[in-house]
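Handing you this structure, nothing more for now.
A single protein chain has been omitted; all remaining protein chains appear in their positions.
== chain A ==
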Amino acid sequence: MTTEAVDAGRRGNRRERGAIRRALRGALRSWRGRIGLVMALAVLALAFLGPLVAPHAATDFVALPSSPRGPGYPLGSDGLGQDVLSRVLLGGRKLLLLAVLSTGLALVLGTLIGVTAAYRRGWAETALMRGVDVLLAFPQLVFVLLVVSVLGTPTWLLVLTVAIAQAPQIARVVHAGAQDICERDFVQAVALWGVPPRQVIARHVLPSLSTPLAVEAGLRLGFSIVIISGLNFLGFGVQPGTPSWGVMINENRLGMASNPWGVVAPALVLAILAIGTNLFTDAFARAAFGEDRADDTVIGSGMGATP
């Protein structure tokens, strides 16, 4: 328990930052990572730049409902005669913002719980982690649906609920990683010096967790997109008339026979985004942890399955 131990810890932090950069470089060298990144970036660009180039307003009437493709409406019209292309271009920004916000919040919540539990040990750990287990027992979508159907869907609640649904998985990953780190000499040494726990965690524990957290963030972002667009599909969280990819899939189902693009276009965009994020996260994890462990962390928790 000496200065060397602390120095070792600091060196460890620097090593960790280097590890993230290396993993990123590794991910970008792999086909998996490149394709994933291109897919995800393409959809992000579409969602954020789309509104600048959309040929029509979201509620403009362009042709009879569910018209097939035609001049002025290259992807046909939706169930209310509105331009499908414009609504695809306009319908992603809010969804992505909400997904990023709720993922961010989930990371904060999950990390806080996981790291506190690992650092405090004892009854606090038991209480926190058993709480996490209880939440994990609920399928995410069921939990979110329960909350929004009882309490309604103001935007802040939607973000919070999706975050709470995601936080337990993050807490568990963080807890597992932090347990090991908290027992290392350099952490114990800093704590013995009387550094307040908040600082110990922030300066010495969390940096060592940044790689698994980065992987987790990518994964959770994918899930958040799927959950929020799923909620939108079911009619929660969007004002009628507001363009949103999830809603579009639902409202254009009946017209599919005459204009499949009303469903296919938003579904395709969502799929590309979800697959792209997942591929890139997977490549990153492989580069960071090696092929074997990556299988455990990313592929093992597979998109769509209950994680």
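By definition in this document, contacts are C-beta pairs under 8 Å (C-beta built on N, C-alpha and C of every residue); 3 or more make two chains touch, one makes a residue touch a chain; residues count from 1.
By definition in this document, contacts and distances are computed from a predicted model.
Q: Per UniProt, what's the omitted chain called: "Cytochrome P450", "NADH-quinone oxidoreductase subunit F", "ABC transporter substrate-binding protein" or "Polyketide beta-ketoacyl synthase 2"?
A: Of "Cytochrome P450", "NADH-quinone oxidoreductase subunit F", "ABC transporter substrate-binding protein" or "Polyketide beta-ketoacyl synthase 2", the absent chain's UniProt record names it "ABC transporter substrate-binding protein".
Q: Please pick, from A:80, A:136 or A:157, the residue that touches the omitted chain in the full complex.
A: Of these options, the touching residue for the absent chain is A:80.
Q: Looking at A:139, A:241 or A:290, which residue reaches the missing chain?
A: Checking the options A:139, A:241 or A:290, the one contacting the hidden chain is A:241.
Q: Tell me which of A:50, A:255 or A:276 is the one touching the absent chain.
A: A:255
Q: Need a quick check: the contact residues on chain A for the chain that isn't drawn.
A: Within chain A, the residues touching the omitted chain are 59, 61, 64-66, 79-81, 235, 239-241, 253-258.
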